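Structure record follows, encoded as structure tokens.
Missing here is one protein chain; the remaining ones are kept as they sit in the complex.
Order of writing sets the labels: A, B and C. Residues in every chain begin at 1.
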Amino acid sequence: MAKIVLQSEVARDFADGQAEHEILADNVRQVIKQLDAKFPGIAARLNDRTAVAVDGEIFQDPFLQEVQPHSEVYFLPMIDAG
Amino acid sequence: MTQTQFTAPTTVRSAVRCLAEGGKNPKVLAGGTDLLVQLRAGRVKPTTIVDLKKIPELKVIKTEKGGFRIGAAVAGAELNAHKAVKKAWPGLVEGLDLIGSTQIQGRASLGGNLCNGSPAADSVPALIAAAAACKIAGPKGVRHAKVESIVTGPGKTSLKKGEFIVSFFLPKRAKRSGDAYLRLIPRTEMDIAVVGAGVSLTVDAKGVCTDARVSLGAVAPKPLLVKAGAKALIGTTVDDDALEALAAAASAACNPIDDKRGTIEYRTKVAGVLAKRAALIALDRAKGK
Amino acid sequence: MGKEEKQFDELSPNVQANGYRVVGTRPVRPDGIEKVTGKANFGADCELPGMLTGVVVRSPHAHAKILSIDTTRAMKLKGVKAVVTSADFPEIGPKQRGAGEAPVSFRDMSRNVMARDKALYDGHTVAAVAATTPAIAEKAASLIEVKYKVLPYVLDAREAMKSKAPVLHKDVFTKGVDPRPKKASNVTQRFEFGMGDIDAGFAEADVIVDHDFTAQCVHQGYIEPHACVANTTQDGMATVWCSTQGQFMVRNYCATVCGMDISKVRVLPAEIGGGFGGKTVVYLEPLAIVLSQKAGKPVKVVMNREDVFRATGPTSGGHAYCRIGAKKDGTLVAGELTMEYEAGAFAGSPVHLGCMTGFAPYVIPNSKSVGFDVVVNRPKAAAYRAPGAPVAAFAVESALDLLAKKLNMDPIALREKNAATEGTKAAYGPKFQKIGYVETLEAAKNHPHYSAPLGPNQGRGVASGFWFNIGGESSAAVHVNEDGTVEVVTANPDIGGSRASMGIMAAEVLGIDVSRVKPLITDTASSAYSALTGGSRVTFAVGQMVCVACDKVIVQLRERAAKIWDVEVDDVEWVAGSAVNRKSGKGETLSLAEIANVAGKTGGPISGQSSSDVQGAGPGFGTHICDVEVDPETGRSTVIRYTAIQDVGTAIHPSYVEGQLQGGAAQGIGWALNEEYIYDANGCLENGGFLDYRMPVASDLPMIDTVVVEVPNPNHRFGVRGVGEVPIVPPLAAVANAVSAAADVRMADLPISPPRLLAAIDGK
Partner (left out) sequence: MAKHHVNTTINGDQTEFLCDTEQTLLDCLRDELGLTGSKEGCSSGDCGACSVTVDGRLVCSCLVLGIEADGAEIGTIEGIAEDDDLHPLQKHFLKEAALQCGICTPGFIVAAKSLLEHNPDPTETEMRFWLAGNLCRCTGYDKIIKAVTSAAAEMRGE
């Protein structure tokens, strides 16, 4: 199971404040899909200008990014370009 | 759309006429470093622009009665290149040289810097400290006035309609005299003075100050002649007590405003500091150091 | 290193210490001559026949309801061809998105480009006019009558958060708080990042420091004002020439704001006279398009300097509270950072990035960073070098300076003791891969600057900084010409020498001389999509695409050689710019030029293209050392020595890498000492010009020494991390720490202007 970590405000708005979740998924899209099944509406928020860090590497606005069984997946705000 | 007229007379007389006939808002152009900015910003809408730079009398630098006669349209860079003036009045030349960048120096003039009426004009405190006088031409002919009498408030001068400054006169320098001008700006260049201080003094063989003039800029609606500051120096060897008295007098003379360039407290305190430092430089110069 | 570089080692005589032939050399940039002779065409240099001049009408009020706009008198003026107001733009709903992804709300963007019901800051566009001459256009603008109902305004984040503060948007309800507020406010969102338990952390601390900090909004300060020309035709096509950091961004934003298909907009990028993040959005382009549509002629719109200050940029200023707890030995145990950033008139300050970056350089088991995004009556914040990071670093790195003093510890030693390394869990969550922070601290400690003696009234400050660096969607094409010269075509405006690095990387991969490579930057119709130039992504991400496109070209070159030699492709190796026949055993070779000469006979044009969403940018860290001298009687501070040290991964063209470090440091010094927005009693900008918005001039600065640390990024062909953002992160604290040491009083509010410093000294 991959460890999924939501931003605290997203957790507060959708997941009763629970930021950490265990999910088995092959890619970010499936992670979001499963989260949305548990917490209806969260998908829209997570698809809106987010970056995702998978095992330390930050992906801007990803979709099909691979997730390993033991990956750590952090949902973060998208990073602006200076 | 109505067009602004432009003329470049070659004599003082014709310049006076051009101004008289120049409609309801004629403007004189010397270096243009203030006028063009105001034009572009739409702050002034002249009916006629009268370029004074083609008049030889306004571009002259010559000795007169042991002093100097300097045309009102002489650019900073031109005055800076004049060794004799620089030797006699280093502080004054420094003051003019501090106005803007090298590019501005190629244009900005003593007359323009004075007549723009800014309380913060860098050349004015030095001119006042130097007891400079100006020759003014106008519809009623020529008159002479002390520099400190020209600026009456921010952007305001005592020049009457149709009058302009022809030249400045710097009096003969007494032996053992020196002057200096210092200003405080946040950067090292390209700023308007937050405070400016000009000091001119003369000492006798024993190093006692026999004559002094102190002037401040940017600390009141107009550049100030600080008589109390001069008093604090005259009769002393410009020792620490005298300098403290000078600083106190300078700060006391201030009547500044809070604005984007500085606070009342700041200007008042720094006026004293700069007056002191300028006096020390002037003293060294008087003693030939 | 990849396969072909290895072979350079064996076969190429002129390989350098870094193992490369071209990477790390300093050739003259390909666009250099145009730029030193005045021939380069920047935004305002474009001229079209029959072109009209556009002038923008801006709100003179900080906050006002727009009651009516009467354009009849302006339209009657001879020579006036078009006037536009919000009525000429489609209303965009809150949910409506542009094609593709963009970190913006298009509703807000369209209302920033042209105010609708309300003007939200002094300088907010309310109308625009196009006429046959600039003078007529100016006159017409003055004839447009706008009736306003002036509203109370607010400029400061903490003021705007108060319950009595005027509310800018009736529909803003703070996100990220529980319970969700029922009342509209100026706080658009609360962000929180952290780990562990800070109460427990502070409980076990031997020493705790804390302080409040403020930093002002500052402008990017590019010397070239925004400028564009738009030409439209009756078939609904619009062509735009403009100065921008991203032609595809302009295309997308204009199409959305003007309600057009993307295929109907073509954007040609001019040379860009500086951006620093400030040219990552549109201001004038949609106005020019609609004016041109209404006038049926090309329209040029150029901002003046006051427009630039009143209505574009800046980056957010704001407040920060920082508390740090440590053990006696300097081990950090807890950190707390609370920040309120001014977003400007619309949501979207980079406060979340401040929260993510502030503690990122350090191992802190218990940390909490909270940020509030606050709208105020200022221009909508735009990106500026490492958006959000400098203010957070100012607070954290100043607090560490306080801690070092309290612990009587060397500030670099304190940072070394707690520095993040590979595997460290970053304050924003994920673990770092290979990073080079410690290496920058080592370099700082060993730099002669750090041990140089100081004179009276002089002080030394040290500070570090972090930025993620980013990749993103990128494209490149490589075309081999008949004579063996090569064109490298990308679609990312060159702000600081990126053409040079594209050319170097292509020459390295192909194995040819860099003078045979011509890097070109094309318009939206001549390249596949590429995200804008920014976030320190171009040399990394677009550079990666250039390398891949070159690989594809090499495959074709080997195929052609194989045909010529009648051997299998696998028998042909590409070595140092030539195909080598491994089959014949005679070591026959065909140079790239020789293959190119006969390309027509062997299958036609040789060309490679690559597009991808490039990921794997390597985080960047920097450490700066600053010496200042203060005048205790006037409060003036002078930076007398400065050294900027940064891990850049690999420097492709070291001169332009050093230039990024020096330029970022200079901008940071300006932010720390003098730059700020000054508003009058009505909330209107008072210092909208270079005279009173005091950016550093040449005589304000010393030479800026640089140390380029190279800890290669494993995710890039040549180890590039990205350079441009990090250098502005450390300077605010480096300067403030130096002044605080020199004046023996903590300076926690920027800018450290002479009046502010003198007051602090006198207040001791």
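Some observations on this one:
Operating definition for what follows: a contact is a pair of C-beta atoms (placed from the backbone, for glycine too) under 8 Å apart; a residue touches a chain by one contact, two chains touch by 3 or more.
On a predicted model such as this, the values are computed, not experimentally measured, just so you know.
Every shown chain that the unseen chain touches in the whole complex is listed here: B, C. Listed residues C:23, C:44 or C:353: the one in touch with the omitted chain is C:44.
Set against the missing chain, the residues C:201, C:269, C:471 or C:659 yield one that touches it, C:659. Of the residues in chain C, those that touch the hidden partner chain are 26, 28-29, 31-33, 35-42, 44-45, 47, 135, 220-225, 271-276, 302, 304-305, 495-497, 653, 655-656, 658-660, 662-667, 689-691, 695-699, 701, 703-704.
Annotation for chain B: contacts to the undisplayed chain at residues 3-6, 29, 31-33, 36-37, 39-41, 49, 51, 75, 77, 100-104, 106-107, 188-190.
Definition applied: only the chains that are shown with their structure count from here on.
By number of C-beta pairs in contact, A-C leads over the other of B-C and A-C.
For this pair, chain A with chain B, the centres built from the Cα atoms lie 68 Å apart. With centres set at the average Cα position, the gap from chain B to chain C is 44 Å.
Centre to centre, using the average C-alpha position, chain A and chain C are separated by 26 Å.
Chain B meets chain C in the complex at residues 1, 41-42, 184, 186-192, 194, 260-263, 265-266, 269-270, 273-274. Per the touch definition, chain C reaches chain A in the complex via residues 101, 103, 175-178, 180, 189-194, 245, 276-277, 280, 350, 352-353, 356, 383-388, 426, 428-433, 468, 470-472, 531-537, 613, 615-617, 715, 724-725.
Across the complex, chain C meets chain B through its residues 135-136, 138-139, 306, 633-636, 638, 673-674, 678, 686-687, 690-692, 694, 696-697, 699-700, 753-755, 758-759, 762.
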